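Pasting in a structure now, in structure tokens, and then I'll have a few things to ask.
Heads up, one of the protein chains got dropped from this complex, but the rest are sitting where they should.
Now for chain A:
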Amino acid sequence: MGKRDYSLLGPDALRAVETGLAAAEWYHTEVPRKVMKELMQRRDGPALRDTALLFGTMIVCAGLGWALWPSLWALPFWAVYGVLYGSAMDSRWHECSHGTAFKTPWMNNALYQVASFCMIRNPVTWRWSHARHHTDTVIVGRDPEIAVMRPPVFFKVIANFFGIFDAITGWGRMLRNASGRLDAEERTFIPDSEQPKVIRVARIWLLIYAATIALAVWMGSILPLMAIGLPRLYGAWHHVMTGLLQHGGLADNVNDHRLNSRTVYMNPVSRFIYWNMNYHVEHHMFPMVPYHALPKLHDLIKHDLPAPNRSIAAGFAEMWPALRRQLANEDYFVRRDLPLGARPYRDDFHAAALGTAAE
């Protein structure tokens, strides 16, 4: 395929529509309707428990970090607070955008708004961009959420462990939206009727940041910014680490999530922060299954999926060398074997994309 153009308005976007790659029907493992209905059921309990634990820990850590400042003893508390703000909020934003975290809609919406603010992702814009990500997962020119484009720009990837590009882009968009403008790409996936909401949210956020900065100046201290804004930088590393594994080094331009998404077994702390999105093939195949039911779904369909990576380190050991090879060969990707008895990949359908997979 060669050089890729990731613009949503470029030639690859047009080609994806012309060839039927865009808005295509995706492969999914067969699951009996009764079982799937059970898996899709919403519950408030798990998310209430997790949200109480999340905000409770954040309040305690911010309080101790504030009280112990400027002693070095404050740093571990800010480190924990930062990860919960700059990483756990990524998965809360994500799950609530699907409306699957809670059974009660206002609870989903409330957490979605808070998490969107923390991640500097306009809740209106990103609801639509994430819908496109699910329609056209890693389809070049269609998916606005491809984390590592080919060839990978490692400087950018590494800088994003500290939120550098994502946060600056987020704040830039906030300022542009607050001034009453949307860019051309945003207009491709946000309906006209929703665009005023984008601007309204950006203006509210701007006021919050202005108040935080004013408080910091008044106090002559960085502490207000340690609590609001900066954690998006110093606490971003965990969500970037887990997020890169979702699709990094795998196929693009295919219609089978087994080829372009990765399930990774993770430790319980990372799974709490990431809200079980380590079951990423399962999530993309069945986005209506809430995070708390994904382990059960995984057990049910793993016979039809490539073997999961056994740990975050194992995931990186597979992904990182593939990204490095993509520097020289943009078409290179990791193709995982399917277990015996799984329904095979449709190589005929994906011939163009599967030409240069790893053996």
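Following the convention adopted for this analysis, contacts are C-beta pairs under 8 Å (C-beta built on N, C-alpha and C of every residue); 3 or more make two chains touch, one makes a residue touch a chain; residues count from 1.
By our rule, contacts and distances are computed from a predicted model.
The chain not displayed here is annotated in its UniProt record as "3-phenylpropionate/trans-cinnamate dioxygenase ferredoxin subunit", chosen from "Dihydroxyacetone kinase subunit DhaK", "3-phenylpropionate/trans-cinnamate dioxygenase ferredoxin subunit", "Putative monovalent cation/H+ antiporter subunit A" or "Spermidine/putrescine transport system permease protein". Looking at A:Arg4, A:His98 or A:Arg121, the residue that reaches the missing chain in the full complex is A:His98. Interface note: of A:Pro191, A:Gly220 or A:Pro268, the residue touching the hidden chain in the full complex is A:Pro191. Although one chain is not drawn, its touching partners on chain A can still be listed: residues 23, 36-37, 40-42, 98-100, 105, 127-128, 131, 134-135, 191, 193-194, 286-288.
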